[in-house]
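I have a structure here, written as structure tokens, and I will follow up with some questions on it.
Just one protein chain is left out here, and the rest sit where they should.
Letters A, B and C name the chains as they come in the text, with residue numbers starting at 1 for each one.
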Amino acid sequence: MISPIHIITIGLGVAFALGFVNKKAKNFSATIMLVAIGLMGAISVAWLTALLQGAETVQIFTAGFKPPYSINLMMGIHEAFLTTLINVAGLLGGLYLLQSLKNAGNHAIMVFLVFIMGLNVIIMTRDAFNLFVFMEVVSIATAGLIILTETGKSIQAGFKYMLATGIIAGILLLGIIFAYYFSGTLNIDSLAEANITTLKGGSVAVLMILVSIILELKPFPANGWALDVYEASNPGISAMLSAASATALYFVLFKVLAIANENWYHILTVAGMLTFIGSNLLGIKQNKARRLLGYSSVGQMGLLMAILGLKPILGDKLEFIAATILVSHYLAKAGLFWLAGIVENDNIKNWSALRRKPILLVLFGTFLFVLIGFPPFPSFYGKWELIMQLSSNQHYYVLALILLGSFLEGIYLFRWLGYAIKMDFETLPELNINWNKIIPPVLFGVLVYVAGYFTSALVPELSALNYIPLLFIAGIYFIDSLPAYIKNTVAIIGMSIYGYQILPPLYENDMLRFIFAAIFIGGGILTLTAGYAYKGKRSGFYPVALLMYAGLAYIIQATNTLEFFFGWELMTAGSYFLIIRGKKSMPHGLSYMLFSIAGAYAILAGFGLSFAGTGTYNLSSLAGISSNITIIFSLLAIGFMTKTASLGLHIWLPGAHAEAESDVSPMVSAILLKAGVFGLLLLIINMGHNTETAQIGYILGWLGALTALVGNLAAAFQEDAKRLLAYSSIAQLGYILFALAMMSHLGLLTAMYYSINHFLYKAILFLTIGAVVMRVGTHMMYKMGGLIKNMPLAFIAVLIGIIALSGVPPLSGFGGKWLLYNAILAKGWYLQGAMVLFSGIIAFLYLFKLIYSVFLGQMKDNLRHVKDISIWFAIPVYILIIGIMIISAKPEWVLQPLGDMISQWYPNAALAWNGGLATGPYGYWNGNGIMITVGIMFVSLATWLWMMSRKAVQVKQFNIVYSAEAPQRPETTHISYNIYAGYNKALGWIVAPKITAFWDTMTEWIHSLAQYVRQLYSGNGQLYAIYVLAYIVVVYFTMIF
Amino acid sequence: MSEEKNIEQPSKQAKTFENPYYAKREVTGPDGQKFIVDPMKDYFSDECPTVHEPNSIPVVEKFLNWARAESLWVLGFGTGCGSIEIGPLLTPRFDAFRYGVMPRPTPRQSNVFIISGYLAVKTLKRVIRSYEQMPNPKYVLALGSCTINGGMYYDSYNTINRLDQYIPVDAYVAGCMPRPEALLAGFNKLKELIKAGKAENANEYAKNFDWYKANQKKIIKDWNMPDYNW
Amino acid sequence: MEYIALGTGMLVILAGLWAIMTRKNLIRIIIGFSLFDTGIHLVLVAISYVKGGTAPILDSTVCIQDAAQRIVDPVPQALVLTAIVIGLGVTALMLAFAMKMHKEKGTLDIRSFKDLKW
Partner (left out) sequence: MDFELKRLGFTLLGLLIVLNWGLLMGAAMRKIGARVGKRYGIPWFQPWINLVKNYAIRTSLSHGIMFYLGPVFRLSGGIGLFLFMPMIIGSQLWLNYSFQGDLVLIMYFQFFGMLGMALGAGEGGHPYSAIGISRGLSQFTTIELPLTLAIISIAIQYDTLSIIEIVQAQQGGFMNWTVFTNPVATIAAMLSLLGVLSHSPFNLVIAPNENPIGPPTEYHGSFLGVLQTNRAILHVVEAALFMNLFFGGATNWFEFFAKTFLIYFWSVFVGVVFPRFRIEQSVSWFLKVPLVIGVLAVILYM
């Protein structure tokens, strides 16, 4: 085994030797540098493998003496791992910077090598003064790199950097010398043993050392200098600073923390959280890409600092948490800075340039999701574990702050992603991509997946996870260049096989999961069938659609909370990409994502608390929670309700569903929303039996009723057909929430029945209307009209859909109303119930408007020759119609098994079946008989009238009585725009967009706050130096008191 | 003083009036294809009226005629000055409801068209339209001299003199203006005709459609509607 | 004696910091930084001082047994050399930056280098 000291010898030796190389032989020098870094990396990798296989940690004593008489280095598992990271970053970073370094000359190449070598030493050394020296070396090297590869404003940034780090280094040196004075040693381990914090002066020494290292980690607000460097220097160097330097300095803090007492943990936590929240807040207001990355970078270091401060709580989980988050940050931030160098445009709105090379966009998205902590990336597991540990130790404030900070981070990252995906890129210049610039980010992009895979292997709760769907998605991604119909077929086959595998066993064992799995997979296959209607490649659609379905499948199959959350986040990511594919979806995609993240964090916190209560991740353990029931239930319910779009959390839905593509709308409406319902159901069957949850249930019931009312009213006032259906979905989910909240047998039965029905008719309506929209090219209903003549298939589908939705007998919707009545009366929720029933009647307004404005009334000139909806939309629609017909005629086929299933949790409250006749606690209903009676009557009347008017003259659209005149234009004769004006005058105030206004105000406040706070960073380097000193003073006084 | 000069002389040539809304036009469909829309063909049915034979069983026809006679629904369309008399007809003094007379606001549901006096050419156009929109069987009750011979407007440039040149008339009620009593008498006369099976003018109109149309088009210069208004 | 050195060192540090915080001219700031550095070096040396001690050289006058009492601590003296070198490097680099900044804007006033902010 090669001694680790050779990392230094190679680095230093080659760096000095490069001085002798001919100045013109830049290629040679650069190659030598890369080889040297490669060798250094090879040594660390060798050590890492050896140590992983059980080798002993080694100490190297440089002069043959033991400390304190000599400088000693250590090569343990931490060091080996981190030096590997740094050398890999160095190698790829060097490769990335190749051109810049060569342009700057041999000096720059030497400096870069010294920089990497210095970072290695910082990690390995156990000597305080040596630490100082190499920190200075790195600092000087950084400044050298900045000045050598100068790009405009980087000089100013470099000076600020020098000034601040100079002061920090001075303080560090003072601290070290005082520590030496009190302990007589410079070895960190001996210093820790000497326990100098007990001495009065000693604690000052420790303060100086620690505070300067904290300052090196760029705590808010004393970090203006660092942000400037991130922003202004060559992105390759920023990548190194953010990935390599920060990693090394973080480890320094980890090492040095040994000499501190426990008060420092609090300081670290506070400083870290302040930084995490502060910089993420300021990031919101930022639209310069690299500065934004700087904020994010600083924020992540803050989080890591806080994690270190939580060491006493996290115990042996610390390493896992810190390592996962650190590695994620390292990979993602380096990758993003490298991408920034490729894009060469500092306005985040112009990052749509990435779309010129889709692979770059994929990388960009990957890195952003890594930062936020989505599965399957390491940070996901880290954050999960962190939250679990925090909540088991009752550190709720920290937990809340971490989630808040992450949420703030999500705001700007996803806004940025939205710009990249949606903004126009044709006007932007071509990307100038060299091979050496593209390799590093691609490699890191791959590494991040690999790291995620290996991290998940470390998590025992995920051992049962089935990776085949994810691999399948990856496979779909690799055939993305094939035509859409091939991918569509592959996707359908894949889903069918998956369904074939999981559905039968679920049917045997778990009816609840079977039903939702059938909705998810069956609905998935049906909606994908509509995808055949699309020509061309449809790049990127199939991976994300399948990602959503995979997430849904994981949710279904989850047995513990981690698996559930894993699936939840995958589903969120997939659906986000699906939604943002729509033409005008950028703002809606963002608001969807933000609500989803916030909801996911609520779920995370809820799971954390439940873990704290039960000590297990098992999903069924939710039933065993005995403390904090109210909070856990509320958090989880809020989380799930962001998906079901309950009132207050619904503002993302209309836009997201309306602007999505024609076959995506049914996916996200008929199918995706059911994930929230499934979550709520799980919650209620497990936790619904407590008195506390019953009280929350009461509130949820009112919320559901209000949601139904507002949703339906708002739908009645829409002019956009898909937006109308979206509001209708909100209302329907309001019914479901209301029914669920009853927490009774009939309530759950109603909710399940509604869920199945809503899936059927909303899929029909969204698919059909989507297909119509594809034909007519507008969403606006008043621009359509009279389409029944051209689109009889679509008309029949919509007619059946609206009859089923409205609850008019004999179709299936009536069963829902009947159950609802019985459930309401049995539960005693009369007033809420009346509100729900009232909103059910309001549904007629929008249903009529939908079918009338689109299919009836006056046909428009330009739509005179449109064809009927695509056959690929009609097939799934008519399959679903058959489903509706079956449920309508034979409700007992669905309701009886459902009732049996619900009896497990809520004993049957006297809903008895006698053939097709259901007898409830209050009434009776024979769906079968009604269907027959109405059918016979309708057919005979129709025949009779047909006999009388069979010789009718078929007239055309303007053959109407029109006050003895003839209409002049179809546009003015088709009454559709704002037809419920009178109703709006009477009740419109209910749906005034107060909630949207509320969230807008919140957003505005956050932006104003960020704008206010960020004026701290005036740009004056001197001020930044003052901040650094002030920070020290503040920490000092904090320590005193 | 220069006003006279500025008055444009109408061109002597007969101009076919074209309603810009009904002009043929090229339209672009949502998928980009272009096609011609001809409103006169595409918006209006171009079928001609047909003769509806009375029920072949005399008793049934008699019964139906009785029902038609006892249920006269009047198209509420005040065509001329005489419409002022319709109000008293329906109010307590004369109460035509007693005789099964009832106003209806839409031609589709009406059987009797009361032409209440003089008809300007402009109104005639609307009258023709409304008359044609009424379903068979339908009856026309013409009030006053104006509908018979033009009355005091006999030499007007803008009113017609004889209504039955343009639409068939079942019963005339003379007078200028006839009082509601006369109107009631007219209704009674009409009832008699209907009961006797002699009020088949809707079929007459269909039979002599070309003649009526030619007369109508002769006087209505800006004919911008289909030949038969369904 | 060592307290005088220590006190002077501290004063020099404070003076340097004062210059860094209040002077607007880049060169003066760098001088301030230099002072700050020098102060630290003074403190370093002062701390290792042993009253009446000799140079840390083991020869006939100082035997190994009582070396600890007789000689001043050699470690800080070694450290201070390194620190001086580093300080020199930093100062030089700062001056280089100052030069380039002057070239860019023709001024040395730190307040005019606020292109990067927020």
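Following the convention adopted for this analysis, contacts are C-beta pairs under 8 Å (C-beta built on N, C-alpha and C of every residue); 3 or more make two chains touch, one makes a residue touch a chain.
Every value quoted in this text rests on a predicted model; they were computed, and no experiment measured them.
Novice: With touch defined as in the header, list the contact partners of the absent chain among those displayed.
Specialist: A, B
Novice: Considering the complete complex, identify which of B:Gln33, B:Gln109, B:Asn149 or B:Asn208 is in touch with the unshown chain.
Specialist: For the chain that is not drawn, the touching residue is B:Gln109.
Novice: In the whole complex, not just what's shown, which of A:Ala400, A:Ile479 or A:Ala834 touches the removed chain?
Specialist: Here the residue in touch with the unshown chain is A:Ala834.
Novice: Looking at the whole complex, which of A:Leu503, A:Met780, A:Val934 or A:Val1013 touches the chain that is not displayed?
Specialist: A:Val934
Novice: Tell me which of A:Val45, A:Leu799 or A:Ile1006 is the one touching the absent chain.
Specialist: Hidden-chain contact among the options goes to A:Leu799.
Novice: Considering the entire assembly, which residues of chain B contact the chain that has been omitted?
Specialist: 52, 63-64, 67-68, 70-71, 76, 91-92, 95, 97-98, 100, 102, 104-106, 108-109, 111, 135-137, 230
Novice: Can you name the residues of chain A that touch the chain not displayed here?
Specialist: Against the missing chain, chain A presents residues 786, 788-789, 795, 799, 802-803, 806-809, 814, 817-818, 821-822, 824-825, 828, 830-831, 833-834, 837-838, 841-842, 844-845, 847-849, 851-852, 856-858, 922-926, 929-930, 933-934, 937-938, 941-942, 945-946, 948-949, 951-955, 957-962, 973-976, 979-980, 982-983, 985-987.
Simple rule for what comes next: only the chains that are shown with their structure count from here on.
Novice: Taking each chain's centre as the mean of its CA atoms, how far is chain A from chain C in angstrom?
Specialist: Comparing mean C-alpha positions, chain C is 50 Å from chain A.
Novice: What is the distance in Å between the mean C-alpha positions of chain A and chain B?
Specialist: So the centre of chain A lies 70 Å away from the centre of chain B.
Novice: Once you find the CA centre of chain B and the CA centre of chain C, what distance in Å lies between them?
Specialist: Those two chain centres are 111 Å apart.
Novice: Two-or-more-chain contact residues of chain A, please, as numbers and ranges.
Specialist: none
Novice: At least two other chains touched by the same residue of chain C: list those residues.
Specialist: none
Novice: Would you pull the chain B residues touching chain A in the complex into a rising list?
Specialist: The contact residues of chain B facing chain A are 19, 21-22, 25, 27-31, 33, 35, 37, 39, 42-45, 47, 77, 106-108, 126-127, 129-130, 133, 225, 229-230.
Novice: Over in the complex, which chain A residues touch chain B? Could you list them?
Specialist: Going through chain A, the ones touching chain B are 775-778, 861-866, 953-959, 961, 964-970.
Novice: Give the list of chain C residues in touch with chain A in this complex.
Specialist: 13, 17, 20-21, 24, 26, 29, 33, 36-37, 40, 43-44, 47, 75-76, 79, 82-83, 86, 89-90, 93-94, 96-98, 100-101, 104, 110-111, 113-118
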